[in-house]
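Here's a slice of the assembly, chains where they normally sit.
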Amino acid sequence: MGTQVIVLNGGSSSGKSGIARCLQAVLPDPWLTLGVDTLISAMPAAVDEGIGFAPDGGVSVGSAFQRIEDAWMAGVAAMVRAGARIVIDDAFLGGAASQRRWREALDGLEVLWIGVRCDGVIAAGRELARGDRVVGMAEAQAELVHRSVAYDLEVDTGSSEALVCAREIAARVR
Amino acid sequence: MGTQVIVLNGGSSSGKSGIARCLQAVLPDPWLTLGVDTLISAMPAAVDEGIGFAPDGGVSVGSAFQRIEDAWMAGVAAMVRAGARIVIDDAFLGGAASQRRWREALDGLEVLWIGVRCDGVIAAGRELARGDRVVGMAEAQAELVHRSVAYDLEVDTGSSEALVCAREIAARVR
């Protein structure tokens, strides 16, 4: 049984989605990409206890969001058990605790854990270049999401192009 | 145990997504909306045996797509079993056969089956108004997706606004 899941963890504007698209292009088999953005766009516009974007880029999530996220994680894992290969594109706002939640959901599956690093100042510049509405998330999350998280491989989009990072990751897929 | 899944089945440009958003707004609990569009945007840009859009609006899907879709369906069902309420926004290109696949995936869950009707000529006009790239899907799918499909309720977006349809559906949610 080869690699079944690739988890890309990095802050906002760190370039995870670009790497995910390149991975889909360079890997020989079809891989789905699902991420926290997929989940958020599936949610009601107004989830009362949902996600808060502070003016400084901080993000807080309520308990209703966490319950839904637990069900989402269980479902993503079930897709893999049913035969899909999945790239998970996430930002571990809870650091090691977020990784633990995914570890439990993905229990028994072959997972490749990837840290997507990008210097906060560079990520903030890219956030500006992308014209995102909520400014400040890139810098706020750059270090935060990696706290005490363990990886099989780390890539740095500040110094390497997304496609180069994707090729390094693909070389580790079994 | 109340309603856990609402399946909206209708052709392209029949107004399913609008109804789904209204449902999320009028239902008291948080419901996720996941659809075939979510799956397609999660797939690689080039799935070899993937989806074909014929110039006349016909859509064909290959076996690789069907295998991934099976895993996707299993995962969506698992999200519901893990506690999420989900609106499924789909177009049953295979008619009754598509419904059978979802029925098997959702086995044991409380499902509300909704037919979203829209006259082909009206749907084609809305497709034009939306500026979709692939023209012709609305008309091609208007009748096709409902062939031999059984519903708990049918709504018609040609004669009722999305919000009105959503309220009718919500009244059937237990």
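Which chain is which? They are A and B, in the order written, and residues in each are numbered from 1.
Keep this in mind: contacts are C-beta pairs under 8 Å (C-beta built on N, C-alpha and C of every residue); 3 or more make two chains touch, one makes a residue touch a chain.
Here the structure is a predicted model, which is why all the values come from computation and not from measurement.
Participant: Once every copy is counted, not just the 2 shown, what does the total come to?
Facilitator: 4
Convention: only the chains that are shown with their structure count from here on.
Participant: With touch defined as at the start, can you tell me which chain A residues reach chain B in the complex?
Facilitator: My answer: residues 21, 24-25, 30-34, 38-39, 42-47, 50, 64, 67-68, 70-72, 74-84.
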